[in-house]
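Structure incoming, see below.
The block that comes next holds chain A.
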Amino acid sequence: MNREIKVASGKAVMSGPDVSRAISRIAHEIVERNQGAHNVVLVGLQRGGTWIADQLAERIAQIEPGLNVPNGSLDVSMHRDDIGLRPIVPGAISDIPFDINGAVVVLVDDVLYTGRTVRAALEGLNNFGRPRSVQLAVIVDRGHRELPIRPDFVGKNIPTQINDEVEVSVDGVVITAVQS
Partner candidate 1 sequence: MKHLRSIGELGKEGLERLLESTAQMAEINRRPIPKVPALRGKTVVSLFFEDSTRTRLSFETAAKRLSAETMTFSVSTSSVNKGESLRDTVETISDMGVHAFVVRHKSAGVPWQISQWTSASIINAGDGAHQHPTQAIVDCYTVREALGLTALNGLRVSIVGDIKHSRVARSNVAAFTLLGAHVTLVAPPTLLPANIETWPVKVAHSLDDVMPSTDVLYMLRLQSERMDQGLIPHLGEYSNRFGLTETRAQKLQDSAVVMHPGPMNRGVEMHIDPADLPNSLIHKQVANGVSARMAVLFDVLARGGELNSLQEESV
Partner candidate 2 sequence: MNVVITGSTVLTQQGEQRLDVRISNGKIIELSESIKPEVEDQLLDAAGCHVLPGFVDLHTHLREPGKEDSETIETGSRAGALGGYTALVAMPNTTPAQDSIPIIDFVRAQGKRAGLVEVVPSGCITIGRAGSALAPLADLARHGVQIFTDDGSGVQDPALMRRAMEYSRDLGITLAQHCEVSALTAGAVMNECSCSSELGVPGWPALAEELMVHRDIELAKLTGAKIHFLHLSTAGSVRLVREAKREGLPITAEVTPHHLSLTEELLRTFDSTFKVNPPLRSAEDIEALRSGLLDGTIDAVATDHAPHVRRDKELPLDQAPPGMLGLETALGVVLSTVPMNAMDLAKVMSINPARIAGISDRHGILPQVGQPANLCVVDMRAEWTVDPSKLASKSRNTPFVGRTLRGKVRHTVFEGDVVVKNGEAQR
């Protein structure tokens, strides 16, 4: 099997403060779009989206004092369309301890790429109920979509090569070129 080799060290495209500011802006946009976010619940996708959902919940509470947006997490590995084609990342557990029927669910992830994770997430959400609507928040939209899915809230659009690896953390966003 070909082992992929990283040929260059990563290039930082967003700094830690950049990411933090993007999260703040998205929090504002969510509140604005949903007229106060009273009916909004956040669902972070395991595993890259959960810490971002946590931060969004905190920022929304600051923007709208007294408003504690319910915040859960969803593991989509059982809903993927490529089971058996890629290794499974084990051990992430869904935790949605609130009713999503009739709610506005904001799915939160770090990177939007092919759209397949989001498709799996939409299907997974069905097991928990029927939301009034679903919106999508991501820190990075790196392009290369394979499904008709678009984000509602974006930190930054960053054009990438198809083989690049994009890593998002509190310390920023790093792109690493990978060659097969």
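What we mean here is this: a residue touches a chain if its C-beta (ideal position, glycine included) is under 8 Å from a C-beta of that chain, and two chains touch if they have at least 3 such contacts; residues count from 1.
On the choice of candidates, all candidates are chains of the complex that A comes from, given by their letters.
Every value quoted in this text rests on a predicted model; they were computed, and no experiment measured them.
This complex places chain A in touch with one candidate out of 1 or 2, and it is 1.
Considering their complex, residues 1-4, 75, 77-80, 83-95, 111, 113-114, 116-117, 123-124, 126-129, 164-166 of chain A touch candidate 1.
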